[in-house]
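Only a single protein chain was left out; the remaining protein chains are all shown in position.
As written, the chain order gives the labels A, B and C, with residue 1 at the start of each chain.
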């Protein structure tokens, strides 16, 4: 299998699908002439022309709304949020229109729309430019919300996102754009609603998605050094949430740690804990632990930023706690 | 103690505080001449004049942002969201500016701002006009988020909200505006971060906030008929969340049901379950049950709307499940 | 081709002006808005017998100036009086000099809508309709003309806000299903899921039905782009209110429309229904620049103002601008200047924000009695118009009966239509 970066895998999914399907257009700020701020769309304007790769003014609400209109007209627009931090300006369009239009039109109108862009922090962009919005968008029925962590998944899930007849919130792990991995050739769709066992283990289940997945793999290595066998679950899909995969895992390991960089309250980790206590009540040998971002707006200084996000040490500690190896 | 409606208690808190403190101004759509769509501000323009009761154009983002500017300048603005459904248009201002300004200015700037309005559904307003946004806003550090359920609390918490030097998201139970209750006279502040035991009991703890609190009291009556003694906890404050009160209660009853009209995923109930499995792990005799709104945009038809929200029967059933009285 | 199109108007405009002057009549006062109000006050029982007449805009302005009233009103009157930019810059053609027979057809449509709205208001008061209810009464001249100019066979569609019963009806939705929707019944046009604010009739080009003020405006330029991208010839009509124009969504949408229009990729006809109030907030309490149509200039969009209370005025431009947009692929804007002669919604009973006198004065310009008077002057028999009203009333009654007798939606409907592809819905809990 060819090895490519997360960024290239993502671009190739869009480019390949655009070649197959003329109804796909891209919209966003500086995705064309500029090449895309994160170079995800670099070159696509040359390949597909400015009618299909549409540079927009800085008006997230307006162009997301316009993309909904395009979707209603029969196109399959892919909107780039330059970063998801700007999507609060499009929240009304995404939540009030895209998510609900099919329902309140009594099924008369579909919204085959993908909204994509980098999500999450880690590069000192500070308070306004650091958000991890899985729980925020995942709360709303009518949306599909995904958060792929590997080049293979980002490609396969983008193919699925484009073909899906519903509005899809596609949360890329911005910090992983440059990471490499094997990517199956061709048309390998990764369906939504299926978590992935990223590593098998027997003593404790570690659960995350996006940027925290590679972190958990490193944690698992660390734990292995201490003779602790960790199973790592990559949720991949936030809505629908595949509860079965992680519940089964915990029924086997009897212990779990959920890790996310988003804030703790009313988050993905909250829900995973709620599900586990309900579905694996008799299997849990210890309370599920969570490791989340610090309950503060993201700071700029490098040392503060690092202290505010989950680290290997934080997670190792939490794993040891659920194993009653430390307090 | 005088008896008054939720609406009047709310208005009197604002009016009394405005008399004491000239720096308070109100902004919102049709809060002045029109009298307020829900009559919460009715008469205040006559009492305080149009410089303090400011009718705005339909521009939620703009006037919320302007209110942040007012707060920076030394005023204490209270913004009315005609309904919280329109706040998605102000989400950027609330989440990106109000919540974080104190932090990213290194403490140089305060934002003493209240954003208030009716929240929740129940009167056939359908998909775009039915939201319960406690979890949505509660996710963000920098905000205080409250959801009072009684006339006494709505008054006491509004007093606290106005005096609080932080941005406060004040989620009123719109469906309860007309309900009556005793309200202490004078300056009785209800502090944030303190849940309320609305009814004592021994067999099961029922947890909610806002419109579901009176529902739970009726459920408790029903359960009493079946010789089940239910304790009812009204969270009141969502951020900060008083976990101690409900954890203590569950340590006593060993069983809990969490009820909300918001959607299940990544919600307040998720967090309450996550906390309980962590803090009361050894005390829980059954998995915590949740009763949430159906995972659909709110429908219009009365029968569908009723079916989509928590009902007495739903909650009674859940309570009986945690008592292993039914499956 | 385009040039020719631009020159034609000069020739024809005079014909129309002459025609309209011929129908000039004086105004009579109006009281209620109901079935009874569809002919001049006190005339219903003496059909066609008494002399009556309706004012043209120019006359109304003059007579109003002599009545002491709010400055607001004077300013707006003056604005209405001032020529709209297109009138003054490029005189236009009216394709059709509407004859009496054609106008009778429009009368019928307008009366049907009005009586339908009267029935909805009554049902709301009886508690049979829930949620919000916003009726279109008084704005019929605008919707009837512009929606009438749509060519569904070419892919034309309309996207509107929440005051839209008329839009659905005029685009071919059956009154029974629209009424059933308001009743929240399973036979409703969107299965009882949307209610008054979310009517859709995709088949007829009626694409909603949106409740967030301003939120629907960006959809239109996107849809329009989609049409041209797919090589289709359609035009998107985007309806918006005077209150929504101050919302950021308008600004962003209009800017996109102007921008995409530069390359002919945005056939959008904006129809700004300026009924002078956004709920309780009048135009000049909402903005310092009250000439609302001018706001389109910021985006390079040409516009003109029409009298939204007079169906002959709206008809005179509707088809032409629709075809202009189709031909150019560029957006164009209409400010239909009128007045909301009814409360904002069925629950707006206090109306503390405007005077009874102001409302009464504008009710004198109610477009239906205005047209009624014009038709009588043109020699149409009152009997015939009476018959039209009776038929429309019967239709509305039939819609109510249908709605009342229809079953509630099946409870299983709660969980359908969440996603387009399947019936999967996340489990609650």
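The rule is short, and it goes like this: a contact is a pair of C-beta atoms (placed from the backbone, for glycine too) under 8 Å apart; a residue touches a chain by one contact, two chains touch by 3 or more.
On a predicted model such as this, the values are computed, not experimentally measured, just so you know.
Across the whole complex, the hidden chain's contacts among the shown chains comprise A, B, C. From the set A:10, A:24, A:59 or A:101, the residue in touch with the chain omitted from the display is A:59, counting the whole complex.
Counting over the whole complex, subunit C has residues 246-252, 255, 258-259, 261-262, 285-289, 294-295, 297-301 touching the chain that is not drawn.
For subunit B, the residues touching the chain absent from view are 23, 25, 51, 56-57, 59, 61-75, 77, 92-93, 96-97, 101-112, 141-142, 144, 164-166, 239-241, 278.
Although one chain is not shown, part of subunit A still touches it, namely residues 29-30, 33-35, 37, 55, 57-59, 61-62, 85-86, 88-89, 123-129, 264-265, 289-297, 299-304, 307-308.
Heads up, the rule we're going with is that only the chains that are shown with their structure count from here on.
When every chain is reduced to the mean of its C-alpha atoms, the one closest to the centre of the whole protein set is B.
Among the residues of subunit B, those in touch with two or more other chains are 61, 85, 88-89, 126-128, 264-265, 289-290, 295-297, 299-300. Looking at subunit C, one finds that residues 188, 193-194, 198, 210, 212, 215, 248-249, 418, 425-426, 429 touch two or more other chains.
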